[in-house]
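Omission of a single protein chain aside, the complex is shown with its protein chains in their original locations.
Up next, chain A:
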Amino acid sequence: MTAFFQNFVGLPYEWAWFVATLVGILVIALPLMLAVAMIIYADRKIWAAMALRRGPNVVGPFGLLQSFADGLKVFLQETIVPAAANRGLFILAPIITFTVALIVWAVVPFQVGVVLADINVGLLYVLAASSLGVYGIILAGWSSNSKYPFFSAIRAAAQMVSYEVAIGFILISIVLWAGTFNLSGIVEAQRGVLGTPINGFFLNPLLFPMAIMFLISSLAETQRAPFDLTEAESELVAGYQTEYSSMSFALYWLGEYANVILMCTLNATLFWGGYLPPIDMPFLFFFPNIVVPGIIWLFAKILFFFFVFSWVKATVPRYRYDQLMRLGWKVFLPVSLFWVFLVSGVLMWTRVGF
């Protein structure tokens, strides 16, 4: 795109790069906002179907416009900042959550070569950005100057920091196998795992347990059920969002779902082949000239994982906090640490020899 702005619009290189990057950001962020609105609708529909209800069905055809109606409602509400709140941080906190949920998308590859920033530390960038996510919540809890949000913030901080450790180790075993931190490189490394035409690290018996652990950890990292202790309404009112209203509340709402979509994307990209088709066998398809674009496969995988997230939310009861911490520190951490050891041992044996 930089070349386009350079040659056809006639901008100097630096400005062409600047404009091209800006356009790229908008091309990713605006559809993402739309996707968040629709995915909230999908979440409510799936949840309702599992509870034998109808879900939103009034606003627009099949209730499709429900999220937009909700958005309009919160937009027209008054923003209330509690008198005892720490005003600046109170307003800053939802902005941080929302921004952090968006910035990770810069390194997600949507197709071969279609990625905003193809940096060689892609996965580390993802980890760094997701570790920033905790600040939005911790600041909301503290600056609200209220008991329940504060409890919630403390819970959220402990939970996210604990599961990030496990996620880090899980990602290391992926990186060891793929040999690169670059997300496009990791997707390409999943082409034809173990000599089979199937794409995706999940087929590898050594990495499959990691795929399951990553799915569970990503539930904990996004604070979805069964790990939604930060918003446990029976204990903490609405958790860290208790004092929020209007657009600042909506930003949390959007940020949370953007994070969920992001975690689904990471699951799809890291373990299930990303933009690659599930099976790499051209002769199986009846129309060899029609190639399904990679972005369609990626979206299909994202939607599948989102369905799993909703499914879990609709069916699994909430964990107790000590069980959550036990799972993170006493189960996932040792197992993933051992797995790093195992994977590197196997790789040494097969690729380098003794």
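Observations on the structure shown:
We take it that contacts are C-beta pairs under 8 Å (C-beta built on N, C-alpha and C of every residue); 3 or more make two chains touch, one makes a residue touch a chain; residues count from 1.
Keep in mind that, in the parts below, contacts and distances are computed from a predicted model.
Entry comment: the absent subunit's protein name, as recorded by UniProt, is "NADH-quinone oxidoreductase subunit J", drawn from "Sarcosine oxidase subunit delta", "Fumarate reductase flavoprotein subunit", "CoA transferase subunit B" or "NADH-quinone oxidoreductase subunit J".
Screening A:A69, A:V121, A:I212 or A:V292 for touch with the missing chain picks out A:V121. Within the set A:A157, A:V312 or A:L337, the residue that contacts the chain not displayed is A:A157. Only one of the listed residues, A:W142, A:W297 or A:F332, touches the absent chain: A:W142.
Within the entire complex, the positions of chain A that touch the omitted partner chain are 14, 17-18, 89, 119-121, 124-125, 127-128, 131-132, 134-135, 138-139, 142, 150, 154, 157, 161, 164, 181, 322, 326.
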